[in-house]
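Got a structure for you, questions after.
Our next item is chain A:
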Amino acid sequence: MPDAAFQPRIVAFFCNWCTYTAADLAGVSRFKYAPNVRVVRLMCSGRVDPQFILSAFSQGADGVLIGGCHIGDCHYSEGNLKTLRRFQMLRRLLRGLGIDERRLRLEWISAAEGDKVRVIVNEMTEQLRALGPLGLPGRFEEWDREAGRTEAEAAGSEAREEAAHA
Partner candidate 1 sequence: MNAGAGTEIRTGFYICHCGQNIAGVVDCPAVAEYVARLPSVVVSRDYKYMCSDPGQELIKQDIREHNLNRIVVASCSPLLHEHTFRHAVEAGGLNPFLFQMVNIREHDSWVHTDHAAATEKAKALAYAAVRRVRFHTALETKRVSVHPDVLVVGGGIAGIHASLTLANAGKKVFLVEREPSIGGHMAKFDKTFPTLDCAACILTPKMSAVGAHENITLWSYSEVVKVEGYVGNYQVTVKRKPRYVNEELCIGCQECIRACVYKEAKFPDEFNVGMGKRKPIYIPFPQAVPQVVVIDPARCLQVKSGKCKQTCVEACADRRAIDFTQREELVQIKVGNIIVTTGFKLFDAKRIPQYGYGVYPNVVTSIELERLVTSSGPTGGELLLRDGRTPQSVAFILCVGSRDYRTNRWCSRTCCMHSMKLAQLVREHTGADVTVFYLDIRAPGKGCEEFYDKSLKDGIQFVRGRVAEVTDWAVTPEEEGKLVIRAEDTLAGLVRRIPVDMIVLAVGMEPQSDAQDLRRLFNMSCGTEGWFLEKHPKLAPVSTFTDGVFIAGCCQGPKDIPDSIAQAGAAAAEAMALIDRGYIEQEPNTAYVVEEDCSGCKSCIPICPYTAITFDEAKAKACINPALCKGCGTCVAACPSGSIRQHLFEDEEIMSEIEGVLSHA
Partner candidate 2 sequence: MRITRTVKYEAERVRGFGREIMAVPGCETLLSCIQCGTCSGTCPLSVYMELSPRQVMALVRADFKDEVLRSNSIWLCASCYGCTVECPREIRITDIMYALKQRAIRDGVYPKRFPIPILAKEFTAMVRSKGRVTETLLVMRLFMKANLMAVLSSWRQGIGLIRTGRFVLKHERIQRRGELETMLAAAARDKEGS
Partner candidate 3 sequence: MKYSYFPGCSLKGLGRAYEESLLPVMRHLGAEMNELDDWNCCGATAYMSVDEQLACVLAARNLALAEKAGARDLITPCSACYLVLNKTKHYIEDSPAIRAAVERGLGAAGLKCEGTTSVRHPLDVLVNDIGLDVIKEKVVRPLKGLKVAPYYGCQVVRPYATFDDAWNPTTMDRLLTTLGAEVVHYPLKTKCCGASLTGTLPEIGLRLTYILLKEAVRRGADVIATICPLCQFNLDAYHHQIEQRWGPVRIPTVYFTQLMGIAFGLPAKQLALGRSFIPFRMPSAKAGEAVAPRT
């Protein structure tokens, strides 16, 4: 059962020309949407380095949203095509890591599509709520503890072995 009280955290990377402007338009139009999204402004979605996304997840994001201009409309002619390629690669990578690929989303939102920002953010918030927390920082700690235990055990058994040999 999805936890209604769970507030997913979404980090959004919006390009300056289309999606960031669309989010401004959503504001000017007073469209209401879920407060779970935090926007990082970049000049182009092409600037989104895969490490930004991994870093967002590892620091507690439950979802990452990338917003760029529609294909063919990129302010820098084709930065968004590069984004698309990287995005596909990243989704495969996330799947490999056991992270549900719905947690990473790429949307083309033009400067005129203020309402689309509202729809996408709301939709993604609901979807992440249904998926539940990703909780990577917690898992890292767990892994660290496990790794620590294994190390300690290994050290312990080594010590025992050494003792036996002695």
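The rule is simple: a contact is a pair of C-beta atoms (placed from the backbone, for glycine too) under 8 Å apart; a residue touches a chain by one contact, two chains touch by 3 or more; residues count from 1.
As a selection rule, all candidates are chains of the complex that A comes from, given by their letters.
Values in this document were obtained by computation on a predicted structure and should not be read as measured data.
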Touch-positive candidate for chain A in this complex, from 1, 2 or 3: 1
Candidate 1 contact footprint on chain A (complex, rising order): 7, 9, 11, 16-18, 20-21, 23-24, 26-28, 30-35, 38-44, 46-52, 55-56, 59-61, 72-73, 75-79, 82, 86, 110-113, 118
